[in-house]
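A short write-up of the structure that comes next.
For this depiction, one protein chain was excluded, whereas all remaining protein chains were kept in their positions.
Entry: chain A
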């Protein structure tokens, strides 16, 4: 009984702006307005997952920022390579997975780190291991999706890539431009200005303007915040506008807690003052955190699924069909859908194609199995 009363109260609140008479309420009450709540409860049970990639040269503060964002210490016993070891280093992909729970909501967070990026003397195509990794995740999801057993598909696709731009330069460097152009159609890129505590407010503004200009100039498609709905309230719209004008975010991270203004905060202690990571007038860390976790996490996942993954999938299928057409030396591309009025010849053809497809499906299943075995 209590649950039903609760539901009714919820519905009342949802329908609040419209004033209804009691009788009208009874007549028009269907009850599906509780759907968002049901979805909410189911998702809480299921838990969320989010894959975040961090890319940038070493020493940009990536690990510190990740620790600050998620209030964890993922990189406790890290050993820094010395210059000799680094000369022969190639770009690696390292995944850290951590399960975070807050107020009953579970988040499986995966951080994909890219040590070695941009560190060598010759950095030609240093982004290739990264694009290969992202494509691999898409491919695996594609196979899982096309497979027969779709119950427990694991989504390892990269939902967001934080790219750390050094604050030392005058804007984007060639390696920044090339990296973002190689990845902007595969993943949501959010450019950040790293170690922003070495810049004065004026310098930050100039650098941000310059980076925005260059992003436009080079046609780089970074992640765009979705437009506000017109019926949102003014405060929300104002916040949204501020957020958009603030990109790229100038961030500072810290692994240490210091005493500032009588409180213990995450910050960095210098002889000339204390930088507070969560102070909005010091840096944009709070904006980034709110955007990434509190308001736009779901949108990032949606864009990854609806745009980047679909692009990949369409491309993949196109390649597959054109390959099939090539193999059979057909003049026109093969339709996968069956023809409406088959005659004998075309029936034979369809049978042949069906068998071919079945064989391909078997191959895919085999590969899927192999991959699952490998994972175990």
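The rule is simple: a contact is a pair of C-beta atoms (placed from the backbone, for glycine too) under 8 Å apart; a residue touches a chain by one contact, two chains touch by 3 or more; residues count from 1.
The rule is short, and it goes like this: contacts and distances are computed from a predicted model.
S.K.: Looking at UniProt, which of "Septin-type G domain-containing protein", "SKP1-like protein 20 isoform X2", "Endoribonuclease YSH1" or "CHCH domain-containing protein" names the chain we cannot see?
M.R.: This omitted chain is identified in its UniProt record as "Septin-type G domain-containing protein".
S.K.: Using the touch definition from the top, which of A:120, A:239 or A:371 touches the missing chain?
M.R.: The missing chain is touched by A:120.
S.K.: Of A:282, A:296 or A:353, which sits in contact with the chain we cannot see?
M.R.: From the options A:282, A:296 or A:353, the contact with the absent chain belongs to A:282.
S.K.: Looking at the whole complex, which of A:186, A:268 or A:296 touches the chain that is not displayed?
M.R.: A:268
S.K.: Determine and list the chain A residues touching the chain excluded from the picture.
M.R.: The list for chain A reads 57-60, 80-84, 86-87, 119-124, 126, 166-171, 173-175, 178, 195, 197-201, 206, 210, 268-276, 279, 281-282.
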